[in-house]
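For this depiction, one protein chain was excluded, whereas all remaining protein chains were kept in their positions.
Coming up: subunit A.
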Amino acid sequence: MIHSLFLINCSGDIFLEKHWKSVVSQSVCDYFFEAQEKAADVENVPPVISTPHHYLISIYRDKLFFVSVIQTEVPPLFVIEFLHRVADTFQDYFGECSEAAIKDNVVIVYELLEEMLDNGFPLATESNILKELIKPPTILRSVVNSITGSSNVGDTLPTGQLSNIPWRRAGVKYTNNEAYFDVVEEIDAIIDKSDDVSFHPCIRFKRWESERVLSFIPPDGNFRLISYRVSSQNLVAIPVYVKHCISFKENSSCGRFDITIGPKQNMGKTIEGITVTVHMPKVVLNMNLTPTQGSYTFDPVTKVLTWDVGKITPQKLPSLKGLVNLQSGAPKPEENPSLNIQFKIQQLAISGLKVNRLDMYGEKYKPFKGVKYVTKAGKFQVRT
């Protein structure tokens, strides 16, 4: 299936290669670079590229391209999903999925890749199993290792691989047993939602189908139990509103920019962590604005305006106003830019979803249980 993997950074350097079958020359990446050049924007590089002898399936994550080489028919999503799993694993192991982290831990990366695929077919992709096979690096361990010459390779056998519950290793023991639920809801403003659910494989489908109870043996550590979508009919209200006035004068090199944000209905909870991002039209040269609250930046190269608002206090609504300098002589922009808004509301699940109860069976101890609710902006776009 997956023949080889190349990791490429933004400047087009291939900084890691791994082959699961015979070696494929780096030159195959030239086709990728060609496509990249054509696409102009990294986001527009097609995920699937056909070359005379191979197919290249790639993902773009954290400013890196993961380019895999395929020789025969395979569901593209299979490869894409796997590559993201690889990136997730790096993130999990090194705290970030960056070129520097990968280069610093090249041996672990190699060991991981070796375990994750056998002959191009996924072998161990569950974090729990991998961590038993290959221990993640810690500062302490790397110091100890360099002194004692001991290794990152686990000497215990990966029990998870051999059991029917691959997501949990055997014999997990802690002095404190805790179960926390984070209910994170994201509001997607221009996209409607419909209720639909996806599950971590630990959930027993049958019980969910018959009793609507989530029954599962949890993995050890953090994991995403379910993802759900709620349809727009059920959604009560959008918690923020934006008043905006953006105008560009004809035949003039300036324009006006004025936005105000206010809370709509927040059930007594504060809206915090508000950030507004605006992709300004290309003709905008600079912006002279005054925020009543928070701070703003405008990048004249990418034309991105970012306003870090912070919290909303209903007494004084935050606003940002001022002048926009345009390239002189250029026609005024056709369309006003859309505002992308980020925010967070703690202790609120806007859909009304609740973790009703958590029962644990088969263990004598009582775990500490906690639930946290957060509502966030998902892809929240306001057209102006």
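Going forward, contacts are C-beta pairs under 8 Å (C-beta built on N, C-alpha and C of every residue); 3 or more make two chains touch, one makes a residue touch a chain; residues count from 1.
Going forward, contacts and distances are computed from a predicted model.
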UniProt lists the protein of the undisplayed chain, choosing from "6-phosphofructo-2-kinase domain-containing protein", "AP3M2 protein", "Mitochondrial ribosomal protein S22" or "AP-3 complex subunit beta", as "AP-3 complex subunit beta"
Out of A:F199, A:Y241 or A:Y296, point to the residue that touches the absent chain in the complete complex. A:F199
Among A:E43, A:E178 or A:E363, exactly one should touch the missing chain; which is it? A:E43
Among A:I80, A:I246, A:L285 or A:L353, the residue in touch with the chain that has been omitted: A:I80
For a quick check of understanding: of A:G221, A:P300 or A:P331, which residue touches the chain that isn't displayed? A:P331
Name, in rising order, the residues on subunit A that touch the hidden chain in the full complex. 1, 11-19, 21-23, 26-27, 29-30, 33, 41, 43-44, 46-48, 50, 55, 58-61, 70-78, 80-82, 84, 103-104, 106-107, 109-111, 114, 118-119, 121-123, 125, 146, 148-149, 151-153, 155, 157-158, 161-162, 164, 166, 188, 190-192, 194, 196-201, 205-206, 209, 224, 227, 229, 279, 281-282, 331, 333-335, 337-338, 340, 378-379, 381, 383
